[in-house]
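The complex is shown incomplete by one protein chain, all other protein chains being positioned as in the whole.
For chain A:
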Amino acid sequence: MSAVMITRKVTRKWEKLPGKNTFCCDGRVMMGRQKGVFYLTLFLIVGTCSLFFAFECPYLAVHLSPAIPVFAVLLFVFVMAMLLRTSFSDPGVLPRALPEEANFIEMEIEAANGNVMAGQRPPPRIKNVQINNQIVKLKYCYTCKIFRPPRASHCSICDNCVDRFDHHCPWVGNCVGKRNYRYFYLFTLSLSLLTIYIFAFNIVHVVLRSVDSGFVNTIKETPGTVLEVLVCFFTLWSVVGLTGFHTYLISLNQTTNEDIKGSWSGKNRVQNPYSHKNIIKNCCEVLCGPTYPSVLDRRGVMLEDLSSPTPSDASAASTHKSSNPVSQTTKSSAPLIPNEHTPDEAKPGIGAGTQKSTSSPKEEKPPSPTSPNAVAPAVIKESSH
């Protein structure tokens, strides 16, 4: 009997994630939905820098110093890296509660609220927790069916709860949250430096050239300069202002969201329980803290729920009778279950379901062979045929 190899495209978890994110590169890249402004940001940065390298750099390298274009290149590379890192990474999305967890939370809420009279509104779903001796209210998210951890907020554009939600930035096309805040800050900081640098050297270039050949001729020779100066002038005010604002927030260990809502300001309000009351410590925590892992498993291989039968080509492709209800329910594990001739492929089917690691992408290769066997030592007694 020849082995029937059932090959089908592996479904990765990002394809089935709720929320309005866009994914690229098979789940490696994660962005918000609207990307138009992000493309504009890219165009402005790349365009302005290209003009700078084309028009100013040759003159300045010769007449002043070759270090000028070199430093500009380094700064440009840093800005682009930070922008792409901010835009393409998971901001700290909290996965939605699975049905069992959601039910458990509902039961807890009902137990806490007691009996609600018919016609009366049920009380708002709020949990009070004490953080550093201050009472903080945790709100319930009806979309994600979880009590949001402190500092988390639901982004309506991306339709996800994000941990330590700062804001949704259309310029980077993504939310800014716990995992990518420091890249966002470094992006704004380095972009401010780049803008100031280009602006300053544009002025220097125009001045130096005008001394030689006059102002009008300079503009005729390097028309790009005008465009660069315009872009840099308008960018300067906004980006430098933004950098200053975020520096202020970091020194107080606040998020934009908290600042806008005024969570920690005002006399009757709770003081910020997350601040270390020391500017250096606050900055170190935000910028030099640990790099948090993504808890959203995007690249894990999808093992569909065995209790929900869905039509599939796998069960049609299998050599089994299609009327067998068991083959319907186990259709996703059908290709992972070996036929008699390939016993080794059975193990990843269980291993991938019970033990997945978020750090490495799950391929259909056997993980540690002891894991499923150790966890499930019990086996049904074989019935004799």
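By our rule, a contact is a pair of C-beta atoms (placed from the backbone, for glycine too) under 8 Å apart; a residue touches a chain by one contact, two chains touch by 3 or more; residues count from 1.
Convention: contacts and distances are computed from a predicted model.
Q: Looking at UniProt, which of "Protein LITTLE ZIPPER 4", "Protein phosphatase", "Golgin subfamily A member 7B-like" or "Two-component response regulator" names the chain that isn't shown?
A: Per the UniProt record, that chain is "Golgin subfamily A member 7B-like".
Q: Among the options A:K20, A:K35 or A:R85, which residue touches the chain absent from this view?
A: Residue touching the absent chain, from the options given: A:R85.
Q: Of the residues A:L17, A:I68, A:L94 or A:C158, which one touches the chain left out of the display?
A: Final answer for the missing-chain contact: A:L94.
Q: On chain A, what residues meet the omitted chain?
A: Residue positions of chain A that touch the missing chain: 1, 77-78, 81-82, 85, 94-95, 97-98, 100-101, 103-104, 129-132, 136, 138, 146, 149-151, 164, 183, 186, 273-274, 284-285, 287-293, 295-297, 306-307, 319-320, 324, 326-327, 329-330, 333-334, 337-340, 343, 346-347, 349-350, 353-359, 371-382, 384-385.
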